[in-house]
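So that we are looking at the same thing, I have put the structure below in structure tokens.
So, chain A:
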Amino acid sequence: MTTEEILGRMTDVFRDVLDNDAIELSRETTANDIEEWDSLAHINIIVAIEQEFSLRFDLIDIKPLRNIGEFVDLIERKTS
Partner candidate 1 sequence: MKKLILKSLLFLSPIIFPGIVIEYLLRLTPNDYKVKSAYYAEHAKDIEVLCLGESHAISGINPIYLDLKGFNGSHVLQSLNYDLIILKKYQKDLVNLKYLLIPISYASFTENLENGREKWRVKNYFLYYDIKKIQNPYYYTEIFSLPFQTNIFRLTDYYIYKKSPITTDSLGHGLEFMIINQKSLEKTGEIAAKLHTATDYDNWKTNYESLREIISICNRKNVRVILFTAPANIHYVNNLQQEQLARTTTAARSLASSNKNVFYINLLTDPGFSDNDFYDANHFSESGSRKLTTIINAIIREFEKDRNSQRQPALP
Partner candidate 2 sequence: MTFNSFSYFVFLSIVFFAFQAVAGRYRWLVLLAGSYVFYGFLLQPALLAILGFVTAFSYLAGKRIDRSEAAEKRKNLLFFSVFVNLSILVYCKYLVFLVENINLLAGLFSPGSSIPEVEPMVSIALSFFIFQAISYLADIYFRITEPEPHPGLFALYISFFPKLLQGPIERSGHLLPQLGKPYAFNYDDVRYGLLLFVWGLFLKTVVADRLAYFVDPVYDNVQAYSGIPLIMATYAYAFQLYFDFSGYTNMALGSARIFGISLTQNFKSPYLATSCTDFWRRWHISFSRWILDYIFQPLQMKWRSLGRNGTALALFVTFLLSGVWHGANWTFIAWGMLHGMFLVASTFYKPYQKKIHKILGLEKSSWHTAFQIFLTFNLVCFTYIFFRAADIQDALYIVNNMFNFHSNFLSIQNAGLKDFIIKQILSDNSKYELLILILSLATIFAVKKYNHISLFDKPLLIRWACYYCIFLGILSLHVSAKPNFIYFQF
């Protein structure tokens, strides 16, 4: 899977979980950039990403992430 593919699938997940088709993700996007991203949405997103990519995260994977780009890299590491 390429990072563009990952980003694309992530964007679908975000749009679905946050119920907003206008969301656009880039590597630099952070939680502050997306209005609907609160702590409930946060966990829902993580669970949905886990389901989408058939992965399992630990908190230690998630905590240090600072933006979407690092999230994408994490997924890439875990799926390869």
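By definition in this document, contacts are C-beta pairs under 8 Å (C-beta built on N, C-alpha and C of every residue); 3 or more make two chains touch, one makes a residue touch a chain; residues count from 1.
In picking the candidates, the idea was that all candidates are chains of the complex that A comes from, given by their letters.
Remember, predicted model here, so these are calculated numbers, not experimental data.
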Single touching candidate for chain A, where 1 or 2 all sit in one complex: 2
Contacting residues of chain A [partner candidate 2, same complex]: 38-40, 43, 46-47, 57-60, 62-64
